[in-house]
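Attaching a single structure in structure tokens format; questions to follow.
A single protein chain has been omitted from the complex, and every remaining protein chain is retained in its original position.
Letters A, B and C mark the chains in the order given here, with residues in each chain numbered from 1 onward.
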Amino acid sequence: MKSFRVGVLGATGTVGQQIIHRLRRHPWFRVTALAASERSAGKRYADVARWRIAEEIPRDVAALNVQPLEPNLDCDFCLSALDSSVAGPAELAFADAGYPVISNSRNHRMEPDVPLLIPDVNPEHCGLVEIQRKRRGYSSGFIATNPNCSAAGLVVALKPIDDAFGVEALSVVTMQALSGAGFPGVASLDAMDNVIPYISGEEEKLETEPRKILGRLINEPGDPHFGTIESATMRISAQCHRVPVIDGHMEAVSLKLRSHVSPRDVAAALREFSGHARTRKLPSAPAQPIEVREEPDRPQTRLDRDAGNGMAVVVGRVRTCHVLDIRFVVLSHNLGIGAAGAAILNAELLAERGYIVSRGARSSPSTEKSAVRA
Amino acid sequence: MKSFRVGVLGATGTVGQQIIHRLRRHPWFRVTALAASERSAGKRYADVARWRIAEEIPRDVAALNVQPLEPNLDCDFCLSALDSSVAGPAELAFADAGYPVISNSRNHRMEPDVPLLIPDVNPEHCGLVEIQRKRRGYSSGFIATNPNCSAAGLVVALKPIDDAFGVEALSVVTMQALSGAGFPGVASLDAMDNVIPYISGEEEKLETEPRKILGRLINEPGDPHFGTIESATMRISAQCHRVPVIDGHMEAVSLKLRSHVSPRDVAAALREFSGHARTRKLPSAPAQPIEVREEPDRPQTRLDRDAGNGMAVVVGRVRTCHVLDIRFVVLSHNLGIGAAGAAILNAELLAERGYIVSRGARSSPSTEKSAVRA
Amino acid sequence: MKSFRVGVLGATGTVGQQIIHRLRRHPWFRVTALAASERSAGKRYADVARWRIAEEIPRDVAALNVQPLEPNLDCDFCLSALDSSVAGPAELAFADAGYPVISNSRNHRMEPDVPLLIPDVNPEHCGLVEIQRKRRGYSSGFIATNPNCSAAGLVVALKPIDDAFGVEALSVVTMQALSGAGFPGVASLDAMDNVIPYISGEEEKLETEPRKILGRLINEPGDPHFGTIESATMRISAQCHRVPVIDGHMEAVSLKLRSHVSPRDVAAALREFSGHARTRKLPSAPAQPIEVREEPDRPQTRLDRDAGNGMAVVVGRVRTCHVLDIRFVVLSHNLGIGAAGAAILNAELLAERGYIVSRGARSSPSTEKSAVRA
Partner (left out) sequence: MKSFRVGVLGATGTVGQQIIHRLRRHPWFRVTALAASERSAGKRYADVARWRIAEEIPRDVAALNVQPLEPNLDCDFCLSALDSSVAGPAELAFADAGYPVISNSRNHRMEPDVPLLIPDVNPEHCGLVEIQRKRRGYSSGFIATNPNCSAAGLVVALKPIDDAFGVEALSVVTMQALSGAGFPGVASLDAMDNVIPYISGEEEKLETEPRKILGRLINEPGDPHFGTIESATMRISAQCHRVPVIDGHMEAVSLKLRSHVSPRDVAAALREFSGHARTRKLPSAPAQPIEVREEPDRPQTRLDRDAGNGMAVVVGRVRTCHVLDIRFVVLSHNLGIGAAGAAILNAELLAERGYIVSRGARSSPSTEKSAVRA
């Protein structure tokens, strides 16, 4: 029976809270340490978290003391929900100290030796962990990341289509939820009765991350590019909008494909996609990665965002496009597969594959490292 | 000084109310007659309208009796906001009885001899009125229409781009306001915290109407197609969404152009577009048909929908598209240039060009016709 | 092990859907029959329900055929979510045919021999069932009701205060959710960015129902009023508002009490209230009927409405009132304890006390009655 102790970095924010909430009855993972900015450090989690989830803080986590962002936490690995303003050096410090860092932050995503993972799409990219460790001189530590909330759901839907028909170009227009901006995030006076056609940095992420995720890890020994990812070549245009919904990103997608196919073929490929067999057995993996709806008016954000506990992607309106080839809408939960759920699922994948190791209680990478040093 | 008496068909609905509201201080038009469904007929307008506009019902209109939908109204012409379930035969009956019918309803829009007008885009299509009259045997009556609310603003923005660079294909994703569905329209339980990726019939309209509006009226005598409209050939893909905003349709647009141009060129073409000189003098025409914003986060629905009293179109984020050529967002007020305001502006155009004629008070096409008949 | 077959009357509406949803894993009750208006009768439930709940329709219910509103359903008792326009005679017909009818509709609530029940407040009013049967000549059938959604939560909070200190007068201002009006209910154009200070009939219900519920069933043999309810005498003023939230009724309450007490005493009475021991064992009863929050800004509608699976009442801001004596806010879920959940809990109470009887499958009150008649 697997059992791992988890440290949550950036525990007080929207995504940190979601991680804690999603781990409340997790079969493998138990939250044993919390770290956050200086303002919160030294205080009981329940006193500083400003908890915004309807279900109460899990009792054992509520009582934990928040620690400063320093790599001596009592845990086997870290889930990072750090703000990008601090995640960069902090995550490096933890990895260097021997902690596996499974991060939702954007800072290290595009580094060539950092896997950008979706377990149902590119689990083989886990292999970058070894390359990263070697290159950076890490012992047990490493950094692995999940994609931006607007990219995650989209890439799951792209995967079976790209595999079957080849995606040459992709135009996506997003209608993104307020919780994607964290807390306090968008001011209510900006959000109510409004659409904002801009989210800082979002379009850039959405236009680059899918190409890395759908890229190929070159692992033929002797290949001069061994250990690097060959990006997918599809052209991507993203236009991102904030709309007044609480959770759930809706995206209108149009694709140019390498082969001529009917909407029926595309819907079938989506419906039959079962992801990876080993992924299916991970505790947070949805039974079915993609749900395809037939009704003309589905998915709807409020009705469908919780599919598969927020870890499934819901596709609808698969039709012929009069400009490119195929169009559809895809809905995903920005805090589930788009953030906290994605990081947890990645940790499950990496634990199942042995990249994360369980140590005895009260032992942690840093104490071991100290012991070694001593 | 022009002075016309207006009859409003479908006076109690959302668009009917907007027409009455927008005519409250009109320099040329005065509401003298109201017609609506049987349920309301015979009653004081103020008692049946369920008025939903913050400013009060204009006093003289409040006191009018609503009449049944029969073509003997005391007015020079009709503005029709009829529901499409009744507009078809009703508008025909009025036109046949001699009334110019300027309609917001979709029923007759795509008929070959019915002009689908935007005064700043295709005023020359007014010429269809004569062809219509001849073909149908109308005396003073005719039907003219304005486009669907999601098409109107888009076409204004397309016009200068198409003229300058040629639009080959167009992909548009809309985020449309609740008031576009009329009253009661969308149930609040469907609207709140939700995006609905479907509006019945909307995508079809948005994929066909712009081609007629941007088409060319063949008026070379002797041409075998004389008096018909040669549609524009651009391919259009539309994906329509209902989002929880009250008024204002935001649309994310991507264009394939016939010539290679920079976003700067496109923005300049949009900014310099001044529409038609004669249109500029119409009372409801905005000073500038298109406003181009430079800020990265504008237009925003709530802040910009009232530009030019809801008659101007606001464009922002003009950029290179990585899949097609150029992309931008366009915002327009679905009840202004998208419905009530559009119908009024069309009436102004048709009055200014002599297609609508002012008669003496208490005279109307039907009384004249009866007189002739008698 | 208890096992009962349930017929749902008015199965397609908002409350009917909630009943079906809440029974999806019920230990005692199984939905075996559905009835609705003529429009839906004869069709598969999944085809007519316009299901508005994120979790899917329970599979066995989806496949049921909707039957007309006639008292020959295959079930042991009925849960009624009928619209008040049809509930009156329909529920009478079912009761007369031998069906226990546990109703959420308002029609029969205030009849003197119909119990208006909240299991944690007045379970002894179940006794009215016998009186009702005797008086009306019902065999196994009867009608029992739950209160209006705005009254239910309030009365739970009043109960311990009234018991301990005596409530003399009560002023309540409600901020009620949109789902309280059913579907389609409030138009989005009325709901968005708006407060409506009026809900038809609501204030009357809120000013009368609590007095019946908190009244005393006179059951001393020989008392000339035996078998009637002596109403509580508190004066009630209710002002009801619709606010743009989806679920959850918030109510600001101010009380005049018979004895002088501190807010601390009142909070203690609320916190210690454990309802009825036998009620605690019913499957739908919350572990604790009332949760008292100490934070200055709780309960909040979105965060707290699901307390106790929507069956608990959350009270906060218990303070001295400068005009009456004590004030506080109370939040309850209008579809849980305020409607569907309340009806189910009442059915559990009545089943546990033997008023509802389980028959063999394929037997129902009506078939038995026919058998007797034959």
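A few remarks follow.
The rule is simple: a residue touches a chain if its C-beta (ideal position, glycine included) is under 8 Å from a C-beta of that chain, and two chains touch if they have at least 3 such contacts.
As the structure is a computational prediction, the values presented were derived from the model and not from experiment.
Summary of contacts with the chain left out: across B:Glu91, B:Asp162, B:Asp193 or B:Asp325, the touching residue is B:Asp193. Within the whole complex, the absent chain has one touching residue among A:Asp83, A:Glu168 or A:Asp190, and that is A:Asp190. Screening C:Ile53, C:Ala93, C:Ile218 or C:Leu324 against the full complex identifies C:Leu324 as the residue touching the chain left out. Of the candidate positions C:Ser254, C:Thr279, C:Ser332 or C:Asn346, contact with the hidden chain is made by C:Ser254.
Of the residues in subunit B, those that touch the hidden partner chain are 52-55, 192-193, 302-306.
With the whole complex as reference, residues 169-171, 173, 175, 190, 192-198, 207, 235-237, 239, 241, 243-246, 248, 250, 252, 254, 256, 296-303, 316-317, 321-324, 327, 329 of subunit C touch the missing chain. The chain not shown here touches subunit A at positions 14, 52, 178-179, 183-193, 244, 246.
To be clear about the criterion, only the chains that are shown with their structure count from here on.
Looking at which positions face the partner, subunit A and subunit C present mostly the same ones, since more than half of the interface numbers are shared. Taking each chain's centre as the average of its CA atoms, subunit B and subunit C sit 49 Å apart. Averaging C-alpha coordinates per chain places the centre of subunit A 42 Å away from that of subunit C. Residue positions of subunit A with contacts to 2 or more other chains are 192-193, 302-303.
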